[in-house]
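The complex appears here minus one protein chain, its other protein chains still in place.
Chain naming follows the written order as A, B, C and D, and within any one chain the residues start at number 1.
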Amino acid sequence: MTRIINRQPNRYGRIVLGILPFIILLLFYLSASDARLAENPNDKLLPAFSSFAEAIERMAFEPSKRTGEYLLWQDTFASLQRLAMGVGISALIGLLIGIGNGMVPYMRSPLSPLVTALSLIPPMAILPILFIVFGLGEVSKVVLIVIGISPIIVRDLQLRTDALPNEQLLKAQTLGGNSWQIIVRVVLPQIMPRLIEAIRLTLGSAWLFLIAAEAIAATEGLGYRIFLVRRYLSMDVILPYVLWITALAFAMDWSLKRLSLLAFPWYHASKGGRDD
Amino acid sequence: MTRIINRQPNRYGRIVLGILPFIILLLFYLSASDARLAENPNDKLLPAFSSFAEAIERMAFEPSKRTGEYLLWQDTFASLQRLAMGVGISALIGLLIGIGNGMVPYMRSPLSPLVTALSLIPPMAILPILFIVFGLGEVSKVVLIVIGISPIIVRDLQLRTDALPNEQLLKAQTLGGNSWQIIVRVVLPQIMPRLIEAIRLTLGSAWLFLIAAEAIAATEGLGYRIFLVRRYLSMDVILPYVLWITALAFAMDWSLKRLSLLAFPWYHASKGGRDD
Amino acid sequence: MTDSIIEFNNVWKEYGDNVVLERLNLSVKAGEFVSIVGASGCGKTTFLNLLLGTEQATRGEILLDGQPLNPEPGIERGIVFQRYSVFPHLTALENCMLGDEFAGSLTSLLLGRLAGKAKAAARERAMGMLEKVGLANAANRYPSELSGGMQQRLAIAQALLKQPRILLLDEPFGALDPGIRKDMHGLIGELWQEQQLTVFMITHDLSEGFHLGSRLWVFDKLRHDPQAPERFGAQVTFDIPLHHEHSSAAQMDQLATLPGTPKAAVLAAS
Amino acid sequence: MTDSIIEFNNVWKEYGDNVVLERLNLSVKAGEFVSIVGASGCGKTTFLNLLLGTEQATRGEILLDGQPLNPEPGIERGIVFQRYSVFPHLTALENCMLGDEFAGSLTSLLLGRLAGKAKAAARERAMGMLEKVGLANAANRYPSELSGGMQQRLAIAQALLKQPRILLLDEPFGALDPGIRKDMHGLIGELWQEQQLTVFMITHDLSEGFHLGSRLWVFDKLRHDPQAPERFGAQVTFDIPLHHEHSSAAQMDQLATLPGTPKAAVLAAS
Partner (left out) sequence: EKTEFKLAWTIYVGWMPWDYGAASGIVDKWADKYGIKIDVVQVNDYVESINQFTAGQFDATVMTNMDALTIPAASGVDSTALIVGDFSNGNDGVVLKGDKSLKDIKGQNVNLVELSVSHYLLARGLESVGMTERDVTVVNTSDADLVAAFTTDDVTAVTTWNPLLSEITAMPKTSKVFDSSMIPGEIIDLLVVNTDTLKANPKLGKALTGAWYEIMATMSGSDAAAVKAKTFMAEASGTDLAGYEAQLASTKMFYKPADAVAFTNSDKLTATMAKVSEFSFEHGLLGEGAPDAGFIGIETPAGVFGDKGNIKLRFDPSYMAMAAKGAL
C-alpha cells in the first residue's frame, strides 16, 4: 500500500497519534505559563498547575466562606437543572410540533413558515425582550435555551417525519389505524431515536445559551461563575470550569448515544452500525 | 379523505394559513403597545410603529451627527465583513481538515480526537481567554466565529467524506489516480455542495458568536448597536435591528441554496429534489 | 356485472396535463388473481393507488361491491409494497399484532394498544399467521434482523391478518433474489387459494405474472403522440385469462408478437 | 503454468478467527472469462478484493504475469461494482475522460486535469468509447440523469478506457431489470471478445454465469463445523469449463445434484 489515502496506522499508532496533540498543547501551555510567572509571580493569565489544584480544591472541596456551600457542585447543579429543563421542554416542543407539522398538513401550513422565521432570529439579540417578558428568574434562562434550540429540533424532526417512507403510513392505514393511532404507534416511536440525535446535535448550542443567560443574570451556575471571576482574571478558576463544562458536555453526549443504542436497537441495526 | 393526516389545504389555503400567525403576532403587538402607551406615553418597551419609522429614518437615512456616517449601513457593513471572514475561514478549515481527516488515516488519527474535544468546549466560556490572546481588534471577533463553527464544519465534512462510497475511491485508483488527484478531482467537488449545506446549518451560530463578540468589543456593527442602545431600552432601534438581522440571515440562507442549485445540479438531482 | 367485486367505469387519471390512465373499463370477480405488467412509468402504480384510495380518479368511478370506493385506505384493502411495508421499530410479532391493536376498545383508541385478554388473543392470532408464513421462529426479531424475503413474508402476514377483501401487491418480490422469489410464489399462491382473496399484483417479471395470476393485464398506450408523450394515457391493452396448470408456451409466443407487449419482459420470462 | 496471467498459490484469507477463503490454488489464462457463483457471504467479494489489491492474502501468494500482485488498486485491473462505480458530479463524457486526465503531465499531477491538445485527444478517445457502449447521445448528462443500465454501461466504458489487463465485475447487473440485463450481457460479451480481456465476474444469477463465462467457479465450504461456521473457509468447489454455444442442460442438472451448489441459484437459472 503506497498511496497515502491507503496507509493505515496500526491500533497502537492510532492511540499514540491521538494523544500526541494534547500532549503538545499541554507542554506549550506549561512553557508559556512558566515564562510569564518568571516575569510576574502574581500573573493570573496562565497560572501554574499548582494554582489550578488549589482553585479546584477551594471551589469543589471547601465550603465557601461567604455562603458555606461547595461552589462547584452548587454551580453544576444549578446549571444542569436549567439545561435539563431547557432541553427537555425543547424536546417536547420539537416532538409535538415536529411530528405534527410532518404529519398534519393543516398544522404544517401555518406553523412551518413561523418556525422558519423564528429559527432565523438570533436569540442573543432579543435577550432584553426575553427578560422583560419572562423576568430575570430561572424562567428566562430556560426560555432562552428553548427559543434557541427548539426551532432547530422542530425543523429536524419535521424533516425526519417527512422522510418516513410513505409506504409505512399507507400500510398503517390499511391496518385500520386512525390518525392518532398512526402517530402514536408508527411515527412517534420511530422519531424517538431521531429526537435523541437532534438533542445531541443541539446540546452544544444549549450550553452556549445557558452560559450567555447565566452571564447576564444569576446568583449561581457555571456560566455565572466564569463571568464573575473574569472580573479579576482568575484563570485558575476559569480554565478548570471550562474543562469541567467540556467534560460534562462529553458525558451527556456519550450517555445519550448509549441510551439510544440500548433503547432503540432496531434503529441502529438498520443504520448499519455507522455511528459517530 | 377523512383522516386528518390525509387532508390537504389547497394552494390558496396554504398561503392564507401561512400568513395567519404573522398577522396574529402583529395585532397582538399593536394592542399591547397601545395599552402601554396609553398608560405612559414615554414608555419605551413596546414603541408605536411611528417610533420605529423614526428610528429607521434616523439610523438608515440620516448621517450621524457624531461621525457623519449612516449608522445602519456602517453597522451592517462591519458585521457582514466579520461574518464573511469568519465563515470563509471556517469553510476553508472545514474543507482542509474535514477532507484530510476523511481521506488520510494518518491525519485523522491525531486530529479527529482533537477536533472532537474542541467542538465540546463552549466558545462563550473561553471568550475572556480569546480576547487576551487575540486582542480586541477585528481578529478576535473573527476568531470567535471560527472557533465556534469550524469544529462543526470539520466534523460534518469528515462524516460526508467518509460517507462517499468506497467504490468510487477504488474506481478512481484503478483509473490511475494518486492520492492528491483523487482528492482534487473526486472528493473535493463532491464535498463542495455539502460544504454549502454545512455553512447554511452553522450560519445561525455564526451570527450568534458575532453578536456576542460585538457586544463586548467593537465600535460598530449590528451587535454593538443593539448592545449600546440596550442600556436605554431603545426598543425602537433594537426591534428593527433584530428584524434586519433576521432578514439578512434569511437572504444569506436563500442565496446559498440558490448557489448550490446552480453550481451543483448533479447533487440536487441525485438527492431527488427534496430540499428544505 | 353484479357479481364483480371491483368495477372501473370509464376511469381517467390525469396529473395536470399529463394523462396517465385513460378510459379504463374493467370488472374483476371476487377470487380472481390479476397480474399486471407494463413498461416502467406507464401508470401501474397509479392504477394501484386508485384502488388503494390514495389517488382519486379524475373522471369516471370505481366501485367496490357496487358501492363507490372509500376514497381513503382502509382495512378492506391490504397492501404490500416492494419495500418499507413493515415497521422497523416493531418485532415480527408486534408487526402482526398492530392491526388488531388498532381495532380494540378504549386503550386502543387512546394509545393504539391492547391490554389483558384482548392482547393475548391478538398475540395468538398473530403467532398463528406467523407460523403459516414460516416465521414462527423469528417472532421476536426486528425486521432489520430478517432477510429481504422474510420481511416480505412478514408484510404479507401483516396484511392478511386484517382479512382484506382485496390484496394489492406492487412488485412485492422485485427486490428479492431469484431463488427466494420462487419460495414466495409458492406462499402467495397458497394463501390466495386458502383465504379466497382477490389479488392485484404488479410485476416486472412476465413469467411471475403468468405463473401466479388467473388473469393477466398488460398496460400500454394505444395512442401515441411522439411530440407530446403525456397527451395520451395507458389502458389495459391485453386482458388474458390464464388457466392453470399453467399458461402454454404458445400463449406466450403469441403475446410476444403483439405490439403492446414490453419485449424485455417476454425475453426475461422465456 | 507460465502462460497464465493470474495464479493463486495456496492463498488463505482470514479476518481474525474467521477463515473466509482457504487453500486457493487457481490459475487463469489471459482471455478467460471466469464466472463466479456461490452462497451469499461465502467470500466472493473478498476474493475479488484480493485480486483488486484492497485486501492482502493472509497466507500464500497471488501472481500477476508471474510477478507478485501490486498490493494496491492500479490501472492494470479495472473494476465495475453493482452500484457507485461512476462519479455523480461528472458528466458521462467527463467520467470517461478522468482516467486520461490522471495520466497526463504537469497540470494533471497538480490539478488532475488536462489542457489543450491532450484534452482534445482524451475527449476524442472518450467519445469513441461512449459510442461503442451506445451512450454517445448521453455524453453531457450526469449519471443521475441516466437509467441504471446506462450507468453500468458508463462504468464499463470508463474502466475499459484504461485498457486494463483484467476486468473485475462484482454483480455488475444485480440491480438491473431483467430486460436491461439481457442487453448488458450482449455488450459485455462483445467487449470481452474485442478487447481480449481477462474477466472475473461475480453473479447471483447462475444462468448469467453460464451464459457469459468461458469458465464457471462455484465457491463453497468443503468442510463444515456446525458449532463454529467461521472455522473453515470457502474454496472453489467446482471449476467448470464452458463451451459456447452454451452449456447444455445436462451440465446444469448435474451441477444441481452436487452438494456444493446453492439450490436457489440453480432453480433461478432453470
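Operating definition for what follows: contacts are C-beta pairs under 8 Å (C-beta built on N, C-alpha and C of every residue); 3 or more make two chains touch, one makes a residue touch a chain.
Predicted model, so just to flag it, every value in this text is computed and none were measured.
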| item | value |
| --- | --- |
| Displayed partners of the chain not shown (whole complex) | A, B |
| Chain not shown: contacting residue from B:192, B:216, B:243 or B:269 | B:216 |
| Residue among A:5, A:72, A:198 or A:218 that touches the chain left out of view | A:218 |
| Candidates B:37, B:139, B:159 or B:233 - the one touching the absent chain | B:233 |
| Missing-chain contacts mapped onto chain A | 40-45, 54-55, 58, 65-66, 127-129, 131-132, 134-137, 215-219, 224, 227-228, 230-233 |
| Touch residues of chain B, complete complex, unshown partner | 40, 42, 45, 64-66, 128, 131-132, 135-136, 214-219, 224, 227-234 |
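Here is the rule we go by: only the chains that are shown with their structure count from here on.
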| item | value |
| --- | --- |
| Per-residue overlap in chain C, given as positions that touch at least 2 other chains | 72 |
| Contacts with 2+ other chains: residues of chain A | 3, 173, 178, 182 |
| Chain B-touching residues of chain A, taken from the complex the two chains share | 3-5, 7-9, 13-14, 17-22, 45, 103-106, 109-114, 117, 119-126, 128-129, 132, 152, 155, 159, 162, 169, 173, 178-179, 182-183, 204-205, 207-208, 211-212, 215, 222-223, 226, 230, 233, 235, 238-239, 241-242, 245-246, 249-250, 253, 276 |
| Residue ranges of chain D touching chain B (in the complex, touch as defined) | 52, 54, 72-75, 77-79, 81, 83-89, 98-99, 101-103, 108-109, 111-113, 142-145, 155, 158-159, 162, 164 |
| Of chain A, residues touching chain C in the complex | 165, 167-168, 170-178, 180-182, 184-186, 189-190, 264-267, 269-270 |
